[in-house]
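Encoded as C-alpha cells, the structure appears first; notes follow it.
A single protein chain has been removed from this complex, and every other one stays in its place.
Order as written gives the chain letters A, B and C; numbering starts at 1 within each chain.
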Amino acid sequence: MPVDNYLGVPLHRPKVAFFEFTACEGCQLQILNNEATLLDFLSLVEVVAFREAMTERSDDYEIAFVEGSITRADEAKRLKEIRKKAKVLVAMGSCACFGGVNQLKNRFNNNKWVKEQVYGKFPVESEEARPLEDVVTVDLNIYGCPIKKEEVEKIVTNLVLGKSVSHPKYPVCMECMANENICLYKMGEPCLGPVTRAGCDAWCPGSRFGCWGCRGPADAANVEQIISIMEEHKFSADTIIDRLECFGGFKKFAGELKKRTAKSKSKKKRAAK
Amino acid sequence: MKISCDIKVKHLSRVEGHGNIHIKIKGGRVTEAQWEVVETPRFFEAMLVGKKWDNAPWICGRICGICSIGHTLASIRAVENAFGIVPSEQTRKLRLLLKHMETLQSHVLHLYFLAAPDFLNTGSVFPLIKSHPDVVARAARIKLLANDACDIIGGRRMHPTTTVVGGFTMLPDRCKLESLKRRLEEAVTDLHRTAELFRSFPVPDFVRETEFVSLRGNGEYPFIGGDLVSTDGVRMKEHDYKKMTNEYTVARSTAKWARLSRESFAVGALARLNNNFAFLHPAARELSESFGLRPVNHNPFMNNIAQLVECVHVTLESIAMINEFLDNEWDEPRQAVKHKKGKGVSAVEVPRGILYHCYEFDSAGKIVRSDCVIPTGQNHANIQHDLTELAAQSASMGRKDAEIELLAEMLVRSYDPCISCSVH
Amino acid sequence: MIFRLINKRELRELFDVLAENRIIGPVQKGTSHDGKALYAFEPVFDFDDLKLDYTSTARPAKRYFLPSHETLCTFSVHENGWEKTVDFNIHEPHVFFGMHACDINALDKLDKVLLESNFPTPYYAAKRKNMFIIGVECTPQPSCFCRSMGTDSAFHGFDMFLTDLGDSYFVEVQSATAFNFLKNIRTREPKEKDHARYMKVVADKNSMFTTSVDTTDLAKILDMEFQSDVWKYWGDRCLSCGTCASVCPTCYCYGVEESVDIDLKGAKKKKHLYSCNLIDFAEVAGGHNFRPESHSRLKYRYYHKHRGFMEEFEESLCVGCGRCSEACLAKITVPEVIASVRSGVKPKGKKGRHGK
Partner (left out) sequence: MENKLPFVDVLKDIHGYQRKADLGSFEYSHKAEITNVYPLTSNEKLYQIQIVDPDMRRRFTFQPGQFVMLEVPGVGEAPFSISSSPIRHGDIELCIRNVGNLTNFLARVERGVQVGITGPFGTSFPLKEMMGQNIFLIAGGLGIAPLRSPILSVLENRSRYANVDIIYGARQPSELLFTYQYDMWRKFDISLDIIVEKPDAQWKGPVGLSTDILRKKLAEPDGSLSNNTYAIVCGPPVMFKFVCNMLTEAGIPMQKMFVSLERRMHCGRGKCCRCNVGSTYTCLKGPVFDYWSVMNLKEAI
C-alpha cells in the first residue's frame, strides 16, 4: 500500500513521462540506475511513458522530464506538444538546460561545414543545438551531465509532498571542502568548482578530476575572477575556454574570453611585424 | 494461407535511441521490410575538431550514456596510441576491470529490463516488480553491484572521472575493492539463477548466415585492443579499421552503415563469442554449451545468451583480477603525457560490439580530424537484412500480425541497439 | 602545571598505550604540484604514519567536533504523528595526537559560543568532552600570524603538550588522565638545563614569524571603516565560494535542511556548515537579501570575527592559523585585508574583477 498522506496532507502521485531529444540518454539511465531506491521511487509517481524502459505509453501526464537539446525542427514541434500537455516541464541534464556538449558544434557558426565534416555530401537535417528554454517555457531545471540520482529523488519527493524545489545557490567548492578533498589547484590542475552551481557533491573533484562546469554557473558566480586566477596559475587560454564552453552553461564567458584572446593574439602578431 | 499486414513501429521502445520498424506484406509477399534510424545526429566528430587532446575522452564519453566507460577508454587509448604512450600493466588491468563492470551492468540491464519483458509478456519491467519481485530484486542486485564497482574504480558509473590519458587520477580504495570482491562472489549465484530464468524462455528459431566481426583475443577473451577478425576469415590490424568497416550512408538512416565480405556483418556479444570461444572462462564456456551455443552460431536471438555467458566470464575474471590487485603493491596511478603530431586508432569491445575511435593531432596536441565507428552503426545493415529475412519467413509461415510485430521488435532488441550512440 | 621530559623513542610507546582508543593525527595525504607535502588530520593506526613535524594541515580537525554535515535528528512519521530521535553522533572518545596551539585555541574559542553561552549545543559538547588532546609545538609558516592574535601558545584546552627538544620532548601535563597515561612510559623530571633548552626552542620559534597583523583598536577601526571603499575592492575579488569558512577552525555558522525519506515513512533534520560569504546566507522569505553584494558578505565575516566576537567575549574569533589565506584562490588574506582597511589603501599590483 503506497502511503497516501504525509502528516495528514494528502499526497499527490503525479503521472510522469520521460522524453528525450538529442542526447546520450544517460540521464534517463541514471533514473534506472537507482537500483537501491528504484522501487520506492516508482511508488512515488506513476510512470506513463518511458520509452527507454517500457512499451506502453500514454499522453496523459502532468510532469514531463525532458532530456536532450533541440537540434531539428521536428524536435521543436514535438517539444511544443509536450509543453501543451504537461503541467510541469522539467529540463533534465545539461543538454536540456544549456545545450550540453551538443552545443559545441555551434561554436563553428557553420552548420554546413559541420555536416560535411561527418557526412560528406550526404544530406542530413540538423540545426544549431538549443537548450529547451529557447523553444518553450521550462518550469524546473535538473542540472548535471549526468544528473545525480540523489538529486532527482529529492526533487521528485518534494514535488509529491508539495515542498518547494530549490538548488544550492553556492558553488561546488563548498561541497568539495565538506568532503575534505585536496584542492586541485594545489595539485596543479584547473577546476571550475569555484563558479559552478553545487549539488553534485563535488563529484569530479572528489576523484581528483577538476570540475568542467556541467551544472552551469552558481548564483553570483565570479567568473571573471576565476579566469584571471586560472591565468595566474599559467593555464592556457585554450584550457580555460575548453572548460567554459564544454557544457554550454558558461557559453557567454567562453565567448568573451575567446574574443579577448583573439584580440591580444592579433595585437602580438602586429607587434611582431 | 496468404497473409497481408502493415506493421509500423514508431520509436521502438526498450532500446536506446530512436528507430522505426516498417513491415508490409501483401498477399504473402513482403513488399517492405525496413529498419529506419531517425535519431538526431550530434556531430561529435566535428565538435572535436580544434579541441585539445584532453577533451577527447571527456567529450566522447558523452556519445553514449550506457557505454560511456567504453567510449572513454577507447578514446583514451586512441590518444595514447597517437602519442606513443604505453599504459602500465596496473593501468591496463584496472581499465579492463572497469570495462568488465560496465559490460556486466549493461548486459544485465539489457537482459532483465529490456529483453525479459518480451518473454514474460509485459511491456516493461515495471509490472514485474509485482508479479516477479524476486527476479527484479536479483536484477537490481547485480546491476547495483556492477554500478557500484564502476563508481569505485571509475569515479562514477556514468561519464567516469578517474580515467584519464596516462592512467588514473587516483586508485580505488583497498577496502572497497575487497568488499567488491565479496559481492562479486555472491553474484555468481545470481548469475546462475539468471541462466535458469533464460533457459525457461523459448529462443525464437531463426537462422541467417552472417559474418561476425570482433577483436581477436591473444591468449585471453578480448576487450581492449588487438587484431580485428571476422568469421569469414578476414584478419586486420587495429589501424586498418576503416577497411574492416567500410562505412556508407543510407537514405533512411542518420546512422552510417557498414559492410565487409558480404552485404552486412554483425558485431556484439555473439560475434565475440563466435570468434573467441576458446578464450572464455571454462565455467562460462560450459554455460554456453549448456545452451547449445557454440561457434559459429547464426541465430541473432542467441545474442542474449551470449551476453549471459559474458556476464559469467567477466564476473569470474574480475574476481581473479581483484585478488591479484590486493596481493600486489600499487604503483603511481598516472604517467606524464607529452603530446605530439600524429594519428591514433583504438578498437575496444564495448557491450554492443567493437568500437573504434581514431584521432589525428597537430603538433600543438589539437585534434585535426576524428572518426568514431560505433557497434550499433555496424549492426544496422545486418538488422535490416535479418528483418527482411524474418518478414519473408513469417509471410511463408503465415504468422499473425501481432506475432510478426513482436518477433520483429524482439529481433531488433536482441542486438541491444544503442541508436543515439550510432548517430553520435 | 606539571612538566616532564620523555625520550623521543618513548613516544611510540605512548602511542601504543593510547592505541586502544581511536587516534586522530596529522598524516601526509598527498603532494602538491610543487613537491610540498600536504597534511591532514586522519585516523592513525601506525605510529610511523603520524607526522608530528608537519607544517600545517590544509584543514583543521573540525570535522571531528563540528562536522560539515550532521544529522540533528531523525523522525519516524506515521498517520498524523511522528516520533523524534536525537543522536549526538559520537560513540567513543577520540585521541588527538599532535594539535598545534592555534587549533587548541580555536577549540577554546568555540567553547565560548557553543558551550558556555545560552543554549549550549550538545552535538558539540558530546564530541568536545570526549577529546583527549596532545598538543605539539609548531614551526611558523609564511601565512601564520597567530602571534598577532595571541594564540601562538596554548594555556588550556589540552591534556598534554609536546615541545621537541631534539632528542627528547618537553611535556606539559595538564590533565590527570594524561598524567596517568604517562605512568605507562619512562619519563623524567626536567632539569634546569632542560628548561633552558625549552626556552630557547620557544624563543627560536618566535623569531620565525614573518607575517603579522596590527590588531590595535581593530574593533573600533572596523566600525569606523564600515563604509570604506577598500571592502569593494576585496568584494570584487571574492569568489563567494565559502572556502575560507570551510577551512577555518573557528567558523561555525550553519544552515538546517529537513528532508523526507523517499519511502515517506521517515524524515531527517540535517545541519550543514555554511559560510557567510555565500550569496543566500542572509536571504529571507520573499527573496529579500540583506547582503546581496559580495563585499557586504566579506565585510560581515571580518566584522563577526574581529568585532562582534570581541564585543561578546573580549577576544577575536580568529587564531591566525593562516589556513584561509592558503586556501583562498583569490588570494584574499587576513593580514592584507586588515592592513588595507586600516590604511584605507587598496593593495597594489593585484587585479580585482574586470582587471581593475
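Operating definition for what follows: a contact is a pair of C-beta atoms (placed from the backbone, for glycine too) under 8 Å apart; a residue touches a chain by one contact, two chains touch by 3 or more.
These figures come from a predicted structure and were not determined experimentally.
**Student:** Specify the shown partners of the omitted chain in the complete complex.
**Tutor:** A, C
**Student:** Among C:Val27, C:Val113, C:Val230 or C:Val247, which one touches the chain that has been omitted from the display?
**Tutor:** Here the residue in touch with the unshown chain is C:Val113.
**Student:** Thinking of the whole complex, not just what is shown, which of C:Lys8, C:Lys29 or C:Lys268 touches the missing chain?
**Tutor:** Checking each option in C:Lys8, C:Lys29 or C:Lys268, the one touching the absent chain turns out to be C:Lys268.
**Student:** Please give every residue of subunit C in contact with the chain that is not shown.
**Tutor:** Here the touching residues of subunit C are 17-18, 20-21, 72-73, 75, 77, 80-82, 84, 86, 88, 91-93, 95, 113-114, 117-123, 125-126, 129-130, 132, 177, 181, 184, 223, 226, 252-256, 258-261, 266-269, 274, 276, 281-286, 290-291, 296, 300, 303-304, 307-309, 311-312.
**Student:** If the missing chain were put back, which residues of subunit A would it touch?
**Tutor:** 6-9, 161-164, 166
Everything that follows uses one rule, which is that only the chains that are shown with their structure count from here on.
**Student:** Just the chain pair, please, that has the highest number of C-beta contacts.
**Tutor:** A-B
**Student:** Can you tell me which chain is nearest the middle of the complex, judged by mean CA position?
**Tutor:** A
**Student:** Express in whole angstrom the distance between the two chain centres, defined as the mean CA positions of subunit A and subunit B.
**Tutor:** The computed centroid separation for subunit A versus subunit B comes out at 26 Å.
**Student:** Averaged over CA atoms, how far is the centre of subunit A from the centre of subunit C? Could you give it in whole Å?
**Tutor:** Averaging C-alpha atoms per chain gives centres 36 Å apart.
**Student:** At least two partner chains per residue is the criterion; list those residues in subunit B.
**Tutor:** In subunit B, no residue touches two or more other chains.
**Student:** At which residue positions does subunit C touch at least two other chains?
**Tutor:** Within subunit C, no residue contacts more than one other chain.
**Student:** Show me the residue ranges of subunit A that touch subunit C in the complex, using the header's touch definition.
**Tutor:** So the residues of subunit A in touch with subunit C come to 3, 5-8, 11, 37, 40-41, 44, 153-154, 157-158, 160-161, 163, 169-171, 173-174, 177-178, 180, 182-183, 185-188, 193-195, 218-222, 224-226, 228-229.
**Student:** Write out the stretch or stretches of subunit B touching subunit A in their complex.
**Tutor:** 11, 13-17, 40-47, 49, 51-52, 54-55, 58-59, 62-66, 68, 109, 113-114, 117, 123-126, 129, 136, 140-141, 143-144, 147, 155-159, 161-162, 164, 169-170, 249, 254, 256, 366, 420-421
**Student:** Along subunit C, where are the residues that touch subunit A in the complex?
**Tutor:** 29-30, 32-34, 38, 40, 58-59, 63, 68-69, 77, 79-80, 82, 236-243, 246-247, 259-265, 272-273, 275, 278-280, 294, 327, 329-330, 351, 353-355
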